[in-house]
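Single-structure report; data block below.
One protein chain omitted, others in place.
Showing chain A:
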């Protein structure tokens, strides 16, 4: 892939893209799913101090506040509740769905929003402005030559194995 971009204008470029492996629908969907995972993550990076044992001590309470009379023995550490809880979100959602089905009530799944009826708007994956062109290889969009080059050099799926 070292052919100079300048030499690849017009039909020459088209030919070049035909030669490329066209990224199939499954990979495009996988790309979108991966993107959504990143967008829904609490953090992008790993816990910087995952290996360190953090001080689990709850900070001392403010002296300005009235002192608690709560008996010490009633205090349970967070792990106690977590162990007792022992559930995964998908498990809870499934339980909710099953119970709802059984009793005929509404459930979490009923809140799901329908697909949109409005037409999709298309944006350049590089600069974010409106785009008219689709990358023949991977289906992402760009708005012009400059952004196309940038796309080819960076996020184009042709690089994906």
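Of note:
The rule is short, and it goes like this: a contact is a pair of C-beta atoms (placed from the backbone, for glycine too) under 8 Å apart; a residue touches a chain by one contact, two chains touch by 3 or more; residues count from 1.
Heads up, the rule we're going with is that contacts and distances are computed from a predicted model.
Missing from the rendering is one chain, named in UniProt as "Actin-related protein 6" (options: "Glyceronephosphate O-acyltransferase", "Mediator of RNA polymerase II transcription subunit 27", "Actin-related protein 6" or "3-methyl-2-oxobutanoate dehydrogenase (2-methylpropanoyl-transferring)").
Within the complete assembly, residues 32, 35-36, 38-45, 47-49, 52-56, 58-62, 64-66, 68-70, 74-79, 81-82, 84-85, 87-89, 92, 95-96, 103-108, 110-118, 120-121, 123, 126-130, 154-155 of chain A touch the chain that is not shown.
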